[in-house]
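Yeah, one chain of the complex is gone here, protein chain that is, but the others are all in their spots.
On to chain A.
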Amino acid sequence: MDNIAGHKSSLTWAVHISVVLLVALWLFPTVGLFVSSFRTADQIASSGWWNALFPTEQSLTLRTDSPEEQVQQDGVYVLEGNLFMVEGREAAPISSYGTSSRDISAFAPGEEAELRRGGTITVQENGDYRLVSDEEIAGGRGIRIFVTAEIPPEFTLRNYDTVLGQDVVKRLAIYIAAAAILWGVMRYTLAAQPAIVAQGAPVVGGLVLLVLLAATIGLSSGAAEGAQTTDDMGRAFFSTLTVTVPATIIPIVVAAFAAYALAWMDFPGRALLIAFVVGLLVVPLQLALIPLLKLHLAIGIGKGYLGVWLAHTGFGLPLAVYLLRNYMAGLPRDIIENARVDGATEFQIFTKIILPLSFPALASFAIFQFLWTWNDLLVAKVFLIDATGQTTVMTNQIVELLGTRGGNWEILATAAFVSIAVPLVVFFAMQRYLVRGLLAGSVK
């Protein structure tokens, strides 16, 4: 046994290191996208995102002040100022500079450089320059100076302004805070209610407040640059939300009743029906696309929100019924039989006893369905998005951005992160229920 105990400590270190490596490997790509969404296009193009946290050597093309500001001192013309101030940039230590694009690091800071058009310039490390010329300095714009400088890490919210519209992030933060306060207050006042009300109602209330605030006050304080993407991504966010919420709630209600019947009512053909549901669990939804699209077009639903809600409801039902039935079948028999003996109707048993007790299973299905509908591309493409382009979802918007702006990483990364952020919040907040649902669905 000594042997094993001694072995263990060295092995434990190996385990710790392997897990650190594994987690780093799994996190690295996502962090890359996250960091990139806070960098400017220039920064993304000039260095890998992993350099974003460190100061980087960058070559900049700066200009002196306009020659109009030159002054005559002791018979020579002098132009003085700071290269960084001209462009309104943060000052950064200059390591070398040049006056020609062919040799951009010809001179060290403090050295005097000859200008091609006559005169000399001296650039200090902090960007101060002094241009001296015997003749009057000509030209309308300042003279180009190429500097190499240590640029400190710099992050910006500008990409979010471009993708979503001005001030959206700020306003959204305020609305979310308001919704969170409402959630807290409702949670506190409803604490004495049954679990399903105490936990469910505040979430619903908070979401409704959030949507109302966003719909009435609006999210954007005005048209931003790049209006094309702005409108589309902001609108796509709300389209996605509009698709997701009903598509999550309706199947739960429908499935809960069916699951109760399959779990606790006795009738011929029950086992067959359960097998039917299990079978449908794996039917690829690819098969449903053409017949249902034809059906929707034939009965007049066409392409639109109603169609996509119905489709998501249908596709989500097998898992909902299966998960809920398994959970309900595991509830103690005594409770239900006692209630029956006491004269409760089946409807009362279901709403007053089964539904509140099944809250964990309802929550785990709700999370599955939410993630699946939010992240879905195929169903939206077939049942929602028509030729007019009036309705769209974020996943589709991102795919289109990939096609049209494949190189604009600042736009792509930000758009993708906006669409990922909501599921990630839900994931980390409700992970417990997600894991429980996965285990109920798979481990038998």
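Following the convention adopted for this analysis, contacts are C-beta pairs under 8 Å (C-beta built on N, C-alpha and C of every residue); 3 or more make two chains touch, one makes a residue touch a chain; residues count from 1.
Throughout what follows, contacts and distances are computed from a predicted model.
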Its UniProt record identifies the chain omitted here, from "Ribose ABC transport system, permease protein RbsC (TC 3.A.1.2.1)", "Carbon monoxide dehydrogenase medium chain", "Asp23/Gls24 family envelope stress response protein" or "ABC alpha-glucoside transporter, inner membrane subunit AglF", as "ABC alpha-glucoside transporter, inner membrane subunit AglF"
If the hidden chain were put back, which of A:108, A:275 or A:335 would touch it? A:275
Of the residues A:163, A:179 or A:317, I need the one that contacts the missing chain. A:317
Using the touch definition up top, pick the residue from A:250, A:331 or A:344 that touches the left-out chain. A:250
Residues on chain A that touch the omitted chain in the whole complex? 1, 4, 7, 11-12, 15-16, 18-19, 22-23, 26-30, 32-33, 36, 44-50, 208, 211, 214-215, 238-239, 241-243, 245-246, 249-250, 253-255, 257-258, 260-262, 265-267, 270-271, 273-292, 295, 305-306, 309-311, 313-315, 317-318, 321, 345-347, 350, 371, 374-378, 381-382, 391, 395, 398-399, 402, 409, 412-413, 415-416, 419-420, 423-424, 426-428, 431, 434-435, 438-439, 442-444
